[in-house]
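One protein chain is absent from this view; the other protein chains keep their places.
Labels run A and B following the written order; every chain starts at residue 1.
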Amino acid sequence: MFSLSINGQTQQVDVPADMPLLWVLRDVLGMTGTKFGCGIAQCGACTVHLGGAAVRSCLLPVSGIGDQPIVTIEAVGDSPTGAKVQHAWLDKEVVQCGYCQSGQIMSATALLNQTPKPTDADIDSAMSGNICRCGTYVRIREAIHAAASA
Amino acid sequence: MGHIELSPTVAFSRRTVLKTSLVAGGGLMLGLRLPGLARGAEAAAVFVPNAFVKIEPSGTITLIMPNAEVGQGIFTSAAMLLAEELEVGLDQVQLQAAPPDLLRYTDPSLGDQATGGSASIRGDWMRLRQAGATARVMLITAAAKQWKVDPASCHAEHGAVLHTPTGRSLPYGAVAAAAATLPVPTDVPLKAPADFKLIGTNAKRLDTPSKVNGTAIYGIDAKLPGMKIGTVAISPVNGGKLASMNEAAARAIPGVRDVLKLDDIAVAVIGDHMWAAKQGLERLAVVWEGGPNRAVTTGSIIAAMDKASQSSGVVAKKEGDAEGAIKAAATSLSAIYELPFLSHAPMEPVNCLLHVRADGAEVWVGTQVPVRAQNAVAKMTGLKPETIVINNLYCGAAFGRRLDIDSIEIAAGFAKQVAYPVKLIWTREEDTQHDYYRPYYYDRVAAGLDSSGKLMGWTHRVTGSSVMARWAPSAFKNGLDPDAVEGAADTPYEVPATLVDYVRAEPEGLNTGWWRGVGPTHNVFVVESFVDELAAAAKQDPVAFRRAMLQKNPRALAVLSLAAEKAGWGTALPSGHGRGVEVQFAFGTYIATVMEVEVTRQGEILPRRAVVAVDCGTVVNPDTVRAQIEGGMILGLGTALYNEITLANGRVEQSNFHDYRTLRMNEAPKIEVYPIRNNEKPGGIGETGTVAAAPSLGNAIFAATGRRLRRLPFGNQLQAS
Partner (left out) sequence: MLRGLLLASTLLLAIPLAARADDSIVGKGEYLVRAADCVSCHTVPGGHLFAGGRAFVLPGMGTLYSSNITPDPKTGIGGYNDDDWVRMLWTGVARGGKHLYPAMPYASYTKLSRDDALAIKAYLFTLKPIEYTPPANAMKFPFNQRWGMVAWNLINVSDKRFEPDTTKSAAWNRGAYLVEALGHCGECHTPRNFMQALKSDKAYAGAKQQGWLAYNISGDKNAGIGGWTDAQLAEYLSTGKAPGRGPASGPMAEAVEYSLRYLTKDDVAAMVTYLRDRPAQPDGPPAVPATVAAAAAPDPMGAHLFNQACAGCHLPTGAGRQSPWAALGGAHTAGDVTGTNLVQVLAHGTQIETDQGLMFMHSFTGGYTDRELSFIANYTIGQMSGRQGQVTPQQIGAARGPDDHKPTDPPPQVVGMR
């Protein structure tokens, strides 16, 4: 039994110790906003915040979490930065299929929390781990700049 | 903001779902099953003038979306077409995915209820506007009757009928019941382009809000009460059989519920969650017996294609005596171009949720072909198709992957063995290794120039698998696959003598399928690269050389000129940089691209800037056009640089994004899109950017280095030497 702090709520989950957070969120807690893309930390679709940092939930064993707070796409908009990012995403019409975008938004929000005025190089370094097969990178970059100046 | 319903049959609000999910600890109650489109006594008051519009007395306006939303924005663009003529705002409508129904939802240009071939807008352009206009006329007639006025004195605006002289108005809901009793008129006049309020605007996409806050439901997100989750393993060698597995070991994993076999071709482990299923599958230690394809390698396939390509094929286009013209030419060139097998790798791995009962089945899946999906489940379960409900959900992209139903078929084969609803999810590895791959193409091209450098004769022999022969056999006539030669037999250029033929060569050991850009992605690379070679041989500027052959093709000429101008064609670039151009007419759309590339001294290929001019006729949503070109271009560039599926010992060697690479944020070039606006018929757009990527990049590499790369992917070909 693990006790997790997810989006400000405490959740008790009875799962194996090595179960990645991704499947705890999706299959046990029914929070399907966090996506499965690769399972090997290559695509970023599963990105959530752990103690404020963007992490790949597909390779994060639930036993490695402890009491660090988790924030997912479902609640990232509750923070001022997350709301700004979501707003910029809508404004720049970033989304295509949208499947990668939960992860993109989580990575972008973590970036802006750390670096409120990122340069293109900062964006490259923070976002290059997030794949978008639909190829929305041009607009993601624009949206991050827009969110930073909002 | 409009509300989008992805299920054709279930009404629920997002808020209820979220609440339910919290209460039920995860089991979203998507299982309610209501009858299909409203019928019967209670439904008599509902106005359903055609397959695409439904207006309830309550005022709810529902638009039925005939196409699947795979990221191309069709739910918004199609809704714009309907809303334009229906005179409703996009904020007033709900969207529903169409159920499988060939009669109502067959795409007129594809002949199937399918989303593909960049055909949606072309297919919807007339039918959806007509549907909207018809409904509007009936609603106006019903209101005029009620007011006892001349319908001509009424008009519709923002979901209501207005009587201009008196200023009276009735919302659509109030006249829906009356409208439902009227005969459906034919030949309703459509709006003139000058009167468009929505078409041609950058309307905001309707699906975006749910996709930035995690509430959008894709196939992989569907849930039913009591549902279990499984994952699948299929023989790594096509045609191989299950030899042995350790069922007890899999069942020993906590949370594993069932271990299932589907004949001897696939196994699945089902559990309480994906982790149990995945762990169980690993513990299952499946051993496969190789089967007849166990020795196949990419090399053996290519060798067979090379051989096949040496004999002439079925003629796709013959004008004049091309071979004679080449023989007589002052300069003749010939070359072989090769394009690799490709996997689709949409971000959402294939998956399918089914509940198979004795009397029917319910299926939740994102598919480009709902009728085929229904038939696949029918075939596997023995159920009648009409007892199978297909709930079509958002697709986490498709690129053609979801035009095939293999994963649904296999899922049905497993789901029928259990009583509970089960969601089968393929791992990325399974998806990469059991795709329906874009065919390998082995093309021979030859051409002759006269002494002034004018193109006199052109031959192009396409050798490759026929997807059409498998997927739509009726379109495969006399041995000719029209898709395999699309973009080859219909280039935008004027050439005195042309011969294009096709040799069908099916690869051993893997299946082939549609891949974004289909025929043109393959042929435009070959044609535009070789045209570039001819320009070089004629010592002419690549843009000027093309212009000369486009004199009778004003739209192609216009995009070429625009792209060249915007890109600064002919201006100086730093050393190691180069510009390449391509022109294409595909999916009814004219595009010209100028790509700027940097090639490092060590041979790394870095696309820097893409300038695209596009004439797709009437534009429904200009921002969507831009987005599709940007995204298509990035997919095309990544593919051209990195991707190939190879086989060794009959097995696909790639498995996930670490060895099937995707262009990343820090590799994406600047992309500029310049539209040419006119009122021509709308052309397709979803695949055009992908088509444009490889030829423009290859030509830019040539400009930068003098090296002509004729085999995709470009990869490290410049690093080897």
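Simple rule for what comes next: contacts are C-beta pairs under 8 Å (C-beta built on N, C-alpha and C of every residue); 3 or more make two chains touch, one makes a residue touch a chain.
Because the structure is a prediction, the values reported are computed rather than measured.
When the missing chain is restored to the complex, the residue among A:L59, A:A83 or A:A150 that touches it is A:L59.
Remark: the omitted chain is touched by one listed residue; of A:I40, A:A83 or A:A150 this is A:I40.
Looking at chain B, the residues touching the absent chain are 249, 282-283, 285, 298-299, 330-336, 446, 533, 537, 602-604, 642, 644, 646, 648, 653-661, 664, 666-667, 708-711, 715-717, 719-720. If you put the missing chain back, the residues of chain A touching it would be 17-20, 40-42, 44, 50, 53-56, 59-61, 63-64, 124-126, 128-129.
Note that only the chains that are shown with their structure count from here on.
For chain B in complex with chain A, the touching residues are 21, 24-28, 69-73, 202, 204-205, 207-209, 211-218, 220-221, 223, 229, 254-255, 272-276, 278-279, 345-349, 394-399, 425, 427-428, 623, 627-628, 630-635, 638, 656-658, 662-666, 668, 670-671. Listing the residues of chain A that touch chain B in their complex gives 15-16, 19-20, 23-24, 26-40, 42-43, 45, 72-74, 77, 86, 89-90, 93, 95-102, 105, 123-125, 127-141.
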